[in-house]
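== subunit A ==
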Amino acid sequence: MNPVNYLYLAALLFTIGATGVLIRRNAIVIFMCVELMLNACNLAFVTFSRMHGNLDGQIIAFFTMVVAAAEVVVGLAIIVTIFRSRHSASVDDAGLLKL
Partner candidate 1 sequence: MSFPLLTATAAVPALGAVATAAVPAERRAAAKWLALAVSLVTLVLAATQLVRFDPDAKGPFQLTESHAWIAAFGVRYDLGVDGISVVLIGLTALLIPFIVLAGWHDADPLETHSSRWRPTQGFFALILMVEAMVVIAFEATDVFLFYIFFEAMLIPMYFLIGGFGDRAGERGEAESATQRSYAAVKFLLYNLVGGLIMLAAVIGLYAVTADQLGSGTFSLTEIVQARAAGKLDFATTTERALFLGFFFAFAVKAPLWPLHTWLPNAMGEATAPVAVLITAVVDKVGTFAMLRFCLQLFPEASKWATPVILVLSLISILYGALLAVGQRDIKRLIAYASISHFGFIVLGVFAMTTQGQSGATLYMVNHGISTAALMLVAGFLISRRGSRLIADYGGVQKVAPVLAGTFLIGGLATLSLPGLAPFVSEFLVLVGTFSRYPVAGAVATVGIVLAALYVLVLYQRTMTGPVAEPVREMPDLRARELAVVAPLIALLLFLGVYPKPVTQLLDPAVAHTMSQVHESDPQPAVHVNDAHVNDVEAAK
Partner candidate 2 sequence: MSHVETVHSLWTLAAAEAPKKIPGPHIEYVQLSPTLIVLGAALLGVLAEAFLPRGVRHRAQLGLAALGLAAAFAAVVALAAGGYASDKSHVAAMGAVAVDGPALFLQGTILLVALVAVFTFAERRLDPAADGRPVDSFAAQAAAVPGGDAEREAVAAGMVTTEVFPLVLFAVGGMLVFPAADDLLTLFVALEVFSLPLYILCGLARRQRLLSQESAVKYFLLGAFSSAFLLFGIALLYGYAGTVTYAGIADVVSGTTRVMDPALAGSTANDALLLVGVAMVLMGLLFKVGAVPFHMWTPDVYQGAPTPVTGFMAAATKVAAFGALLRLLYVVLPGMRWDWRPVMWGVAIVTMLVGAIVAVTQTDVKRLLAYSSIAHAGFILAGVIAATPDGVSSVLFYLAAYSFVTLGAFAVVTLVRDAGGEATHLSKWAGLGRRSPLVAAVFAVFLLAFAGIPLTSGFAGKFAVFKAAAQGGAAPLVIVGVLSSAIAAFFYIRVIVLMFFSEPKADGPTVAVPSPLTSSAIAIGVAVTLVLGLAPQYFLELAGQAGVFVR
């Protein structure tokens, strides 16, 4: 089966993720959408490495996972703090800073 299709899938996932970021209110969900985008990238990397026949892409995918994990740590921490002080995880409620 033509690996190019995996690329299309990756692009699709990425777009879904981006759209999610744009339309969802809940910070957690938005964050998950970002994760989805990162994983789309991973898929793309793996696919390309398969096409190129070198392993760089796969290595990068691992790096990406680690980074994503680190991001989760920081991100959740921040989101939780603001949830505790505001009792809501909706990013639209955080609108003090504007203009």
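Worth pointing out:
Everything that follows uses one rule, which is that contacts are C-beta pairs under 8 Å (C-beta built on N, C-alpha and C of every residue); 3 or more make two chains touch, one makes a residue touch a chain; residues count from 1.
How were these picked? Simply put, all candidates are chains of the complex that A comes from, given by their letters.
Note that this is a predicted model, so its numbers are computed, not measured.
This complex pairs subunit A in touch with one listed candidate out of 1 or 2: 2. Only residues 2-3, 7, 10, 14, 17-18, 21, 27, 30-31, 34, 37-38, 40-41, 44-45, 47-54, 56-57, 59-60, 63-64, 67, 70-71, 74-75, 77-79, 81-82, 84-86, 91, 94-98 of subunit A touch candidate 2 when the two sit together in their complex.
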